[in-house]
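Below you'll find the structure, written out as structure tokens, and then a few comments.
The complex is shown incomplete by one protein chain, all other protein chains being positioned as in the whole.
Labels run A, B and C following the written order; every chain starts at residue 1.
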Amino acid sequence: MTAATVPAAPAAPSAPRRRPRPAGGSLGRYILVRFLLIFPTVFILVTLVFLFMRTTGDPITAALGGRLPADQLAERIHEAGYDRPLIVQYVEYLGHVFTGDFGRTLTDNQLVTDVLFRYGGATLELALYALLVAFAVGIPLGMLAAYFRDRWPDAVFRVFAILCYATPVFFAGLVLKLVFAVWLGVLPSSGRAGPRNEIALGRLENPTGVYLIDAIRLGDPAILGDVLQHAVLPAIALGLLTAGIFLRLVRTNVIGTFAMPYVDAARSRGVSEYRLVRRHAWKPALIPIITVIGLQVALLLGGAVLTETTFEWKGLGFELAQYLQARDFVAVQGIVALLAVIVAVVNFLVDIAAALIDPRVRY
Amino acid sequence: MGVRARLGRLPVIRQVRQSVGLQRGMLVAGLVITGVFAILAIFAPLLAPYGFNQLKGDDGVSFGAQDPPSLAHPFGTTVGGYDVLSRVIWGSQTAFFVIAVAIVLSIFAGVLLGLVSGYLGGWLDRVLVVIADAVYAFPTLLLAIVAAIVISHGQSNLVGGVFAAAISITVVFIPQYFRVIRAEAVRVKAEAFVESAKVIGASTWRVMFRHVLRNSTRTLPLILTLNASEAILTLAALGFLGFGIEPTSAAEWGYDLNRSISDVTSGIWWTSIFPGAAIVLIVLGLTLIGESLNDLADPRLRTRRRSSDAAGDDGAADDDIEVVPGGAIDADAPADRERA
Amino acid sequence: MSDVVEIRDLHVDFATDAGTVPAVDGVSLSVAPGEVLAVVGESGSGKTVTSRAIIGLLPETASTRGAILLRGTDVVPLSGAALRRVRGTDAAMVFQEPSAALNPVYPVGWQIAEGLRAHRRLSRAEARRIAIDYLDRVGIPEPESRIDHYPHQFSGGQKQRVVIAMALALEPELIIADEPTTALDVTVQAEILDLLRRIRDEFGTAVLLITHNMGVVADLADRVAVMLDGHLIEQGPVGEIFAAPREAYTRELLGAVPRVGARTSAQRRPDPSPETADVVRAQNLVIEYPGRFTRPAFRAVDGVDLRIRAGEVVGLVGESGSGKTTIGRAIAGLTPVTSGSLTVFDHEMIGTSERAFRPLRSRIGFVFQDPSTSFNPLLTIAQCVAEPLVVHGRARDPRSARERVDELLEAVQLPAAFGDRYPHELSGGQRQRASLARALALDPELLIADEPTSALDVSVQARVLELFSELQERFGFACLFISHDLAVVDLLADRIAVLYRGELVEEGRSEQVLQSPQHPYTQRLLASLPVPDPVEQAQRRSALAALGDGAA
Partner (left out) sequence: TTGGSTGGGDWDGTILVGTTDKVTTLDPAGSYDNGSLTVQTQVFPYLVNTDYNSTEVVPDLAETAEFTSPTEYTVTLPAGLKWANGHDLTSSDVKFSFDRNIAIADPNGASSLLYNLDSVETPDDTTVVFHLKTENDQIFPLILTSFPGAIVDEEVFSADAVTPDEDIVAANAFGGPYMITSYDFNNTIQYEPNPNYAGLLPAAENKTVIQTVFADSSNLKLAVQEGDIDVAYRSLSPTDLDDLAGNSDVQVIDGPGGEIRYMVFNFDTMPFGAKTAEADPAKAQAVRQAMAALLDRQAIADQVYKGTYTPLFSVVPDGFFGATQPFLDKYGDGSGGPDADQAAKILADAGIQTPVSLSIQYNSDDHYGPSSGDEYAMVKDQLEADGLFTVDLQSTEWVQYSKDRTTDVYPIYQLGWFPDYSDADNYLSPFFQEDNFLGNHFSDAEVQDLIRQQAVETDESARQAEIEQIQDRMSDLISTLPLLQGAQVAVAGADVNGVVLDASFKFRYAPVVKG
């Protein structure tokens, strides 16, 4: 989604026709260029976060500011090297990162790579569940809304969509919890599995961190059921948010492509309305939708922080909020770098997918 | 042209006239909801039964904490012993204040950067685009949190606290305005009227501000409403995560929700449902406006029905907007992201 | 012999923001089998709406009254499956913008087959075979492999052939072709017209041809129907209409069509004396557009030599993409020159800076192609016209320049009151006049006009061109007049330069270039140009065929 790849605005219809751009620029090169763009993105974010974090204090003050006399605190900070010039620390940090050493977290002595792996799986799992809900709800309803355009089902679906994304995830979470966990008591309110099952899952050799997979590997249907039960409320809370956006997007794009001349052209050949929606409007509409799904990743990760907090889903977003508060900049930088890589890679993949669907995109 | 016609060219009013049927219904509903909140915000001192940080009635008897809705406290009281109704009403004031500051700041910064970047191009443009894209691609909530930590450095009195929240949101919005305005500027700069100003010999600044800027801002009202709702959600999320405004500085719905987490598990619903509903409603209102404006700006999405009102605009508005399709589609992007 | 389609008293109304707009108002016409009926008329007269009504392709905001009998059945009340059965088989449609009429994400063969399978039970293989057959018939080379190509892999003319193949494949009785060649270059247009004629002859298909180009009508039509403001004002055999138009409007329409060689030698000016200073001199001019990323630069203009002397009108012609606009923009300092030499008022444009060039700008005027976009929509016409005066310090602000602005508006025959209007409140022709006024505000010595009339209707074009030559006489500026239409250039230019793929292939006095073109490309260009006279056009057609290599 970098601007460099946004095709120039189409010429006004009345302008004389332009020859198609001279051929050239293979898909391979396009992919390469898109891929290389990941690096500056990640670099910029990590740098920004480094600067931000370092101007906001250090983990020692965060942990012990309420216990130690000022001079002892200063001494500890000095020993840890946090009072050296920022640029020195930054270069040092970059040096470590370049050699693949993300270090250990400052506040709890964990390998950052471990943290990323352990919590990354959880966030990934939550995001996938949410996407699933979003697809299952957003796309069919969006197509229906487009089909019933400006009639009452359209209004109902659209207001539903707006409500979905007008409701903050944490409020949705609270309400879901209130209803399903407190009042009805039918679903677990928090966590990714019951404590016993957590232990069982934790004992697995080489756990993936994605409990669904781990539970299947354990082969115990009770544990699998428990894991799935725990996923229901978080997936709905986060999924509906995205579903609302998908719904709106699908509707807009299907209506938009429906107005394209080639749809009229197909209609003029006697192609049925159903087929027009399924074949002619849908696939081109998919291209902008896919692109936006790329952007949704950032949203999902942001929403994940809140969902994870609300539902005790120990994932990256949740940990990030904790580490932020503790000023553990090594951990924060590691997580931010990973998130940035994820977002950049997903957007990269999305662009590639869009390029594959749309034969015109070749750079 | 007459006053009426001029009035008709104002954003929103023009669109209300332009719209029909369902679209008008949605737009008007959005305007009404938002209007109600605006009235609550403006007249909060008159409408709210108590102050947002008031713990005792005039009789000196404290309200008590977590009291269920009653005559004295129609929405009950919070865990901190505040009147929920009052805090919901005062909260709209905070919300509007934060929206206003956040949007004004981000518009100024974003529009200026976008305009310069889009019009002048070159390496500055490339650098800004990469930075903006990097920031844009990052979860805005996290960005806002980091910004909030950086900014809330100092003390958090009313203005400071609100500004800290607003600026954190600004950091998130600047790349959005930047992108939109830059895209518009890039489009407009290729338009014949900009070239004709150039061949006349107008200076770069003149072209940029007299010709490009004003023609690049037509999507702003629409992004503005959509961003306003985002600002509220971001503010609430910050408050919910404990990075927002303090209860004694101002009433803030996200903070109240945060404080009501343990109420929910004890079956105390009134402390969360009311502020939560306030967030949902105001965002609903703003989004209804934003989406309706978006649909109206996009000729593909606009409904036209047989109707005999809507006169007095001699189809002018039509051409006016038909130039935008690129812009209207573009405007989808910021609208669709970052509702956290 | 019954008509393929018979329209009786058709009314179509649209609901718009500004209320109900009648688009077609009581039109009755018919097309017989094997006949080509051309519907002409200026923009907005209802041609497209009429034709689309035949297969019920109007938007939901339209309401239709009257009867349209397609092979005996009235299609107006039809809907759903019944309407779908009619579409494609009874009447098929060829659209104006071939690139927009093809779904970009499916191969063309898929799209042809889709139409076939919507009406007939066919296996995939059979449908494919038929699709290949029709692609072959419309002249797509190697149809077996091209069938799997995507639309963007075809040239404009080929895309239009594909669209025609799609229509043909359903073996319809009637083909509705709505401006099928407007988006194409004249040489390509000639090929497509040829194809349509062959179709009519081979398949006996009736054709409803919609166009505003009288040359096309003369080339292809058997009968002509003239529309004005939603009414059908005249119809008859092509020869009759051209020879003896009944209605004044038809006469005006025909009169407005520019023709090559319409100016007699007497009307032409002699060459300016050799001492006359060069306003523009280009030597071995090369202009490249930089490539993106690792892509090589694109050479749009390649070694052009051109000079414009003071007071002289030079016409620059060539087909789309040949580099005409690029040259014009380079002279105006809008596009940087890559190599060679380009001097404007003895100022070398290579390596020049905007600052150094700015003082010269007051001596150059520029008229853009599209009058609707060349005005800042937020400024009034007077403010726009005053802008050059303000920029160059001839006036402090638009208000104080008003007197001069009124003079200029008068010069282009616009009432002074129009100065207070906004651009969108003017018609296309009026806007182009205002644009001329703005270009003339500083009494330029050089005027660059890039297709200033191609967005206008012929009748409006005629008036603007007339005004243009008057003003040129009066002010005596030198002019680079860019157009793709040889006939238009011929009306104004003292000399003509012909561009082909960035190279200048021929240059000389207008009558010389037009009457005895030397370069084969110029010859083909001339021969492809349909003239609005059925008899003459028939001869030219055979001449073009003789030229031979025209086909792709």
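Annotations for the structure displayed:
Here is the rule we go by: contacts are C-beta pairs under 8 Å (C-beta built on N, C-alpha and C of every residue); 3 or more make two chains touch, one makes a residue touch a chain.
Predicted model, so just to flag it, every value in this text is computed and none were measured.
Remark: the absent chain touches shown chains A, B in the intact complex.
When the whole complex is considered, the residue among A:Ile31, A:Leu51 or A:Leu68 that touches the unshown chain is A:Leu68.
Which of A:Thr47, A:Thr113, A:Thr208 or A:Gln325 touches the hidden chain is settled by the complete complex: it is A:Gln325. Note on the undisplayed chain: of the listed residues A:Thr123, A:Thr167 or A:Ser189, the one touching it is A:Ser189.
Within chain A, the residues in touch with the undisplayed chain are 56-73, 76-77, 79-80, 104, 106-111, 114, 118, 177, 181-182, 185, 188-191, 194-196, 198-200, 202-203, 205, 222, 309-312, 314, 318, 322, 325, 327. The missing chain lies against chain B, touching residues 53, 55-56, 60, 62, 64-66, 79-81, 149, 152-157, 242-243, 246-249, 258-259, 261-268.
Here, only the chains that are shown with their structure count from here on.
Separation between the centroids of chain A and chain B, computed from CA atoms only, is 23 Å. If you average the Cα atoms of chain B and of chain C, the two centres end up 45 Å apart.
In chain C, the residues that reach two or more other chains under the touch definition are 369-370, 373.
Only residues 15-20, 61, 63, 332-334, 354, 358-359, 361-362, 364-366, 368-370, 373-378, 384, 387-388, 391-392, 422, 424-425, 435, 438 of chain C touch chain B when the two sit together in their complex. Residues of chain A touching chain B in their complex: 1-4, 6, 9-10, 37, 40-42, 44-45, 48-49, 52-53, 55-56, 150-151, 154-155, 158-159, 162-163, 165-171, 174-175, 177-178, 181-183, 189, 241, 245, 248-249, 252, 255-256, 259, 288, 292, 295-296, 298-299, 301-303, 305-306, 309-310, 317, 320-321, 324, 336, 339-340, 343-344, 347. Interface residues of chain B facing chain A in the complex, by the touch rule stated above, are 21-23, 25-26, 126, 129-131, 133-142, 145-147, 149-150, 153, 179, 182-183, 186-187, 190, 229, 233, 236-237, 240-241, 254, 257, 260-261, 264-265, 267, 269, 272-273, 276, 279-281, 283-284, 287-288, 291, 298, 300-301, 303, 326, 329, 332-333, 336-340.
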